[in-house]
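A single protein chain has been omitted from the complex, and every remaining protein chain is retained in its original position.
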Amino acid sequence: MKLLLAVVQDKDANRLVEALADENFQSTKLSSTGGFLKEGNTTLIVGVNDDRVDPALEIIKKNCSQRDQMVAPISPMGGNADSYIPKPVKIEVGGATVFVLPVDSFFQF
Amino acid sequence: MKLLLAVVQDKDANRLVEALADENFQSTKLSSTGGFLKEGNTTLIVGVNDDRVDPALEIIKKNCSQRDQMVAPISPMGGNADSYIPKPVKIEVGGATVFVLPVDSFFQF
Partner (left out) sequence: MKLLLAVVQDKDANRLVEALADENFQSTKLSSTGGFLKEGNTTLIVGVNDDRVDPALEIIKKNCSQRDQMVAPISPMGGNADSYIPKPVKIEVGGATVFVLPVDSFFQF
């Protein structure tokens, strides 16, 4: 058995938990901040049988990969609103850092 | 040395921490949600010498095992309260999911 420790963005966390549950992967969310990703991340613990590590990683990759997102910039204050045409800005969102840890034994009570 | 990562229900967490401390097991609580157990769970980290893994697991089992609990159901609104006799309902509470992880080395500063 392996323990996956996945640090993902808050905005991707719930979708990931549901996608994992759809394939019968149970996960626990730890509230976390900073570091590997920008503020507002979540650390997921997922217990996975050895032969299901790759499918679990695929689900994380699919739901949390770093990607570009176009966002409307904030209008400059005091500018001439009529002549100002805001240009969407591309930012990077998502991203996942995953540690696969060996597990000696596992118990459910 | 081993690191026990135990996901337990919030309602069992403090009793477990005290029961572990009574046997000189130090634990740290991480706030967590969802997944292995219903909402409102706690993930405990416990560092344990190899020869004390079983006693630690016994304490977790004793304090957090899944068990039935009888609860009074909510009275139906607008029903005839005089004739309504609420029947206690059996629900499952507790439960623990424990991962035993190998530890390469351990430091205290």
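Every chain is named by a letter (A and B) in the order it is written, and numbering of its residues begins at 1.
One rule holds for everything that comes next: a residue touches a chain if its C-beta (ideal position, glycine included) is under 8 Å from a C-beta of that chain, and two chains touch if they have at least 3 such contacts.
Not measured: the values here are computed from a predicted model.
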Touch with the omitted chain, as defined above, among B:Q9, B:S27 or B:N63: B:S27
Hidden partner interface residues of subunit B, rising order: 1, 3, 17, 26-31, 44-45, 47, 101-109
Touching residues (missing chain, whole complex) on subunit A: 2, 5, 7, 30-37, 41, 43, 57, 60-61, 64-66, 94-102
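Here is the rule we use: only the chains that are shown with their structure count from here on.
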Averaged-CA centre spacing for the pair subunit B and subunit A, given as whole angstrom: 27
